[in-house]
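Here is chain A:
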Amino acid sequence: MNADLCHTGPAASLADAVFAELAHALSRLAATGEEMVVDLRSLPFGPTDLAALSERLGTGEVTCTLEVAGRSEVRETGFAGIWWVRHLGDGDEVAGEEVHVTRIPEILSSHPDDVAFAARRIADAVTASPQEGPTAADEEDISRG
Partner candidate 1 sequence: MDLLDFARGPAINVAMAVMVFGVLWRLFAILFLGKAPDRTVPRMGTPGPLGAALREIARRMVPHPTFAFAERFSFFNGWVFHVGLAVVVFGFRPHVLFIKNLTGLSWPTLPSGVVYVVGAITLVSLAAALVRRLTNPVQRFISGLDDYFSWVVTILPVITGLVAVGHVGARYETLLAIHILSIAVLLIWLPFGKLFHAFLVFVSRGTTGAFLARRGV
Partner candidate 2 sequence: MADQKTLGERLAEHGVSRRAFVKYASWLGSLMALPPATSRAMAAELAKAKRQSVIWLSFQECTGCTEAITRSKGPTLEDLIFDFISLDYHHTLQAVSGEAIEEARHAAMKENKGKYVVIVDGSVPMKDGGIYSTTAGHSNYDTLMETVKDAFAVISVGTCAAFGGIPKANPNPTGAVSIGDLVKDKPVINIPGCPPIPEAMTGTVAYLLSFGKVPELDHLGRPKAFFGENIHDRCYRRPFYERGQFARGFDDEGARNGWCLYEVGCKGPTTYNACATMKWNGGVSFPIQSGHGCLGCSEPDFWDKGGFYVPLSASIGPTAKLVGGAALAGAVAGVAAAAVARHRKSSLNKG
């Protein structure tokens, strides 16, 4: 993918080059369903490049905040199928920043194994007496996530 970026020549800024690359990727997604991820941290991006790319991509309808091992933010851009994903680590430092070309970023959908586990839990909840609700221990577990 980096090799492709070089074709745009030195005149275009890096943000423009990535933008053009995303355009290709999005047409591939539309035609064949092929997905792509750009790891923005692996590119020699300065803050201005990031801001420029973010601005050109714009904002779509979906903005999510995840609490999974620290915070993560997922935003649909102005182009359906292009998502901006930002992972935060210790002390809200940016631990990862990616642009996904996909119908839905993997991190948003529930993992099949999690679904299976949840199905067992909810079945237990159904058989248990209805007034009890979630236990204190459950809440503690959830807040840890």
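Note that in this section a residue touches a chain if its C-beta (ideal position, glycine included) is under 8 Å from a C-beta of that chain, and two chains touch if they have at least 3 such contacts; residues count from 1.
A word on the picks: all candidates are chains of the complex that A comes from, given by their letters.
Predicted model only: the values in this text are computed from it and were never measured.
Candidates 1 or 2 all come from the same complex, and the one touching chain A there is 2. Taken in their complex, chain A has these residues touching candidate 2: 36-39, 41-42, 66, 68-70, 72, 85, 87-91, 93-96, 98, 106-107, 110-111, 113-114, 117, 138, 141-145.
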